[in-house]
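Only one protein chain is missing; all other protein chains are in place.
Right, chain A next:
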Amino acid sequence: MFSTFRVELNETNSLFQFVNFASNFVMALLPGKGGKKRKGGKGTPTKSPGKKSSKYDDEEFEEVSEEESPVARRGKGKGNAIEKKVKKEVLQKAKGKRMAVPESDSEDESDYEPEMDDDSSEEDEDEDAALQKLGSTRELLGSDSDDEDEMEMDDDPMGLEFSDDESESEKELDVEKKSRKIDAQKILDEKDAEAEMQLNIQGEADDFSLPTAEELEEESKRPPDLPKIQTRIKEIVRVLGNFKQLRAEGSDRGDYTKQLALDLASYYGYNEFLMNMFMQMFPVAEVVEFLEANETPRPVCLRTNTLKARRRELMDVLINRGVNLAPLGKWSKVGLVVYESKVPVGATPEYMAGHYMLQSASSFLPVMALAPQEKERIIDMAAAPGGKTTYIASLMKNTGVIYANELKESRLPSLSANIQRMGVTNTIICNYDGRKLPGILGKNTADRVLLDAPCSGTGVIGKDPSVKVTKSGEDIVRCAFLQKELILAAIDMVDAASKTGGYIVYSTCSVLVAENEAVIDYALRKRDVKVVSGGLDFGRPGYTRFREHRFHPHVANTRRFFPHAHNMDGFFVAKLKKMSNTIKTTPKEDNEPEDTAVAEEKDNGEAVVADEDTANTSAGSEDAEDEGKQNKTKVQKKKRKKAAVQENGFDRAEKTTPSKDKNAGRSNADDNNAVKHKKVGKHNGTVDVKKATSKNGNEEGPERKKQKNSREQNGSEVRKKSPTPTKENVATGAKRGSEDQRKSNISPGGQRKQFNSKRQMKPKLRRK
């Protein structure tokens, strides 16, 4: 039936337009729910002034207003009844319009009235009659449109006269009837749609509430329902985005974020630790983007080997072979990105001849930051598989010398093969632990050092998804520890006085702060270096503040790269300039490596000044002068010093005797509750000796000056070791008293035993 309507619709297009016009007209005339806005009808063009019309208007409007509200409030069960009502409404409007106009045609009106009032009558009849009227109306309208120019304000300004044209309209009744039905249906549909939209809006505005514990339990039993989790993720992100308005009662922000972390972890397959790390680093919406970006690999890139080829020529050759590529970007003159390729890009004769190297875009960055110059002496501390090393060599044009170091022997062949293939001739490949390199290659000898540190790999999850589940907090801490040792070694190898260089570039393929900014901050504290800009315009600056950490403001010169933001692997690049070859003396903190440079100096035979301190150490061994012990005790001394400084707020006087390496005036020191023994580097051959007195203040001045003088004399590598009593000792002043008595019994220079209530006794041995 409907289809037939449609067919007829096409045929009766013009008529339909008239119907539309009429119905729209009627709709426009009608008031909203307000009701009787058009009361009186005077001045409205379609209604002629007169009581009758207004009466009808009122009646009609009332009816309509009653009927409109059921449509708006329409539920699902009311369909038919309301449809009928709406149809009636439409028809009545049509009728009403016509009725309003020809008030003079009482005959017609009288004819129509019974139909109007007869709600129970068959609707078809009503419809037919209405359609008839409408049809005639339209005709009148059509005919009268010509007359509009001559519009006179007579009784029916629209000229909706019925009487004349009824006979004519009878022919087109069927068609018109159907088109009116369609019209009515259309109005109905619109109303339905609006109603539904209202419902939908209401539905969305319904509060999303977090799943209860029972629901979560149920979910955990079943296999994860990914679509459900995904919608929940989206919902939580939406709620968190507009928390004030969208939050559910009783749930605070923490609940939402917790649930989100769980959902993201299960959806993307991360372990809890990593997910929490990422949620701490990014705002909520960005976390999802980041995780999405980690699911897909970054585009493959190549680097033209400028020793053997030019980028333009290489592009032509490869395009001929069927590789779809483009230059990497404005920031690189040698990079190409491969979109797709008919041939394997790693198997072309050009590749085998060493014209280019397959390398990720992010790997270009540390070498660009390093900016090696010709004829320099460069060290690459973690060189395998050799992409960066060969890039350095090509930038240097095979001049100078590069030391390519790689710890793992199994990776040496690939490094060697790449170096030979790319035609690099100035490289020496060695197989050392990076931390030992300064001892081998010499300190303060290199112009530049590149350290692409071994890391957790959280930036290259796209390449290696196993990182998602295998990395834990301990792994990160271990990585960070190693990285700190390596960066110190790197800094130590660089010659600050190099004419052309003096730079270190530290890079990782990780996005975690513990491996990036924290390591740089550590280096800034331990060595005399400065973070400088690496010349990379794009990329986000490193964080100077992150949760509870506060890093040096220069850390903002480092650069971070993210897969979702830059379309390259997650990366971190920092460029340090070595200002001088001095090594700072700072107290050791937790989770940080013993400074190997310092340790080496000690191992070389620094005077161990305060042997009695060894007795105070928690090591508790008898042989306080073991070399191995020495380091430990020095560590502990540092700790004690720090603690003591914290507690007492001032430096303590140093007590040493030149002949004996034991504290003579221990009792005095104990009185002061603070003993600080300062060691001076042995290489200068002298040992400063100061006796502590009860008045620390007086003594410290001259002592300090002496120390400073000695430092200047000794040059830059003086290390001060300040063994301090353990925290325990510091805290337990009372116990000291008893110890003092005991000590006073012991002659200075003799073997002394320190009695530490919690520690074992350690005999003191003489030192040379």
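As a working rule, a contact is a pair of C-beta atoms (placed from the backbone, for glycine too) under 8 Å apart; a residue touches a chain by one contact, two chains touch by 3 or more; residues count from 1.
Assume contacts and distances are computed from a predicted model.
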| item | value |
| --- | --- |
| Hidden subunit of the complex - UniProt protein name among "AP complex subunit sigma", "Calcium and integrin-binding family member 2", "60S ribosome subunit biogenesis protein NIP7 homolog" or "Aldehyde dehydrogenase" | "60S ribosome subunit biogenesis protein NIP7 homolog" |
| Full-complex contact with the absent chain, from A:335, A:366 or A:400 | A:400 |
| Given A:440, A:469 or A:579, the one touching the chain that is not displayed | A:440 |
| Residue of A:416, A:444 or A:544 in touch with the missing chain, whole complex considered | A:416 |
| Touch residues of chain A, complete complex, unshown partner | 317, 346-347, 349-353, 355, 374-375, 377, 398-401, 406, 412-417, 419-421, 423, 425-432, 440-442 |
